[in-house]
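One chain of protein is taken out of this complex; the other chains stay put.
And then chain A:
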Amino acid sequence: MHTDSVTRLSPPVGYGGLAIALVVASILSLSSGAYPVAVGQIIDMALRGFSDDTTARFVVLDVRVPRLLLGALTGAVLAVSGALLQGLFRNPLADPGLIGVSSGAALAAVAVIVLGGSGLAGWSQFAGQWALPLAAFAGGTMTTLIAWKIAHQQGQTSVALLLLAGIAINAIAGAGTGLLTYYADDSALRSLTFWSMGSLAHARWADLWVAGPWMVATLLIAPLLARPLDAFLMGEPVAGHLGYSTNWVKRGAVLLAALGVGAAVAVTGLIGFVGLVVPHLLRQLFGAGHRLLLPACALGGSALLVLADCLARVVVAPAELPIGLVMALLGGPFFLFLLMRHRFA
């Protein structure tokens, strides 16, 4: 974690800017999309208490609002989890995928998609439309738990071992996903391709009620870890000497990231780069201290994902781009730019 020559923002200016970005993104999100609904029309409808039963009302209340909320929560959770793990691993390249959440969720989701009609038919029957999100959530948290168990020896958790275990488990889960993909028929293949590119397009209120509480909990609890994580930046022994229970910090950060990201991935599919780029970028503006960084990541992650979702739905309207694809298209080159700038600075 290096201190940059970039001028740090004063917190009020920084938070203000991010909040404005989020509000602008939200207004854009409510008023943009394939179905034409102007901002004035929304205000009009709101003033009349959304009493008339029109398609415009349906589009705004049942399509765009849940989509906006899910996008904002997902963006916030991904960015905050990224910041937690980057702090824990003391590595700006860490992201929620590192501890196996994404690959575990992907393995479970692909298993449901491919085997839903055969090997896992019982589960699909039992859980109905929730078969995939529940499996993905379980898969994501379980893989993280396994990585944790491997790294946790004699009452101590080695961060380096956690990282390596995560990499190994990612490889195994990836192989499992690959094997299932090989056996997938044409329709399953298309479905899993779309799932792995992430989408907010199918967000409903029901998804929000199920996944939302986990994500909100992650966002509310994460700030408690800010001070201990700051101490972690000086090294684990220092944090211990400062009186923090390092095991609890590690457990908390991993658990929060697993639950929050697991819930997000379960309903949106895989969305990359938010967890990597947002904390990385905001650290340069707000400094490495987590007390400022974590709330900034929540705001910045929300604004970025909501904005990317606006793009996803208008670029090829009336069709839609998967948002994971949009994030990778925007995030990849941007991240490269950041790296190059350091390289030649």
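One rule holds in what follows: contacts are C-beta pairs under 8 Å (C-beta built on N, C-alpha and C of every residue); 3 or more make two chains touch, one makes a residue touch a chain; residues count from 1.
We take it that contacts and distances are computed from a predicted model.
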"Cytochrome aa3 subunit 2", "MFS family permease", "PqqA peptide cyclase" or "Iron complex transport system substrate-binding protein" - which is the UniProt name of the missing chain: "Iron complex transport system substrate-binding protein"
Absent-chain contact - pick from A:10, A:125, A:156 or A:187: A:187
Full-complex contact with the absent chain, from A:152, A:202 or A:227: A:202
Among A:9, A:59 or A:215, residue touching the chain not depicted: A:59
Chain A residues touching the omitted chain (full complex): 33-36, 55, 58-59, 62-64, 129, 185-187, 190-191, 194, 199, 201-202, 204, 313, 316-320, 322
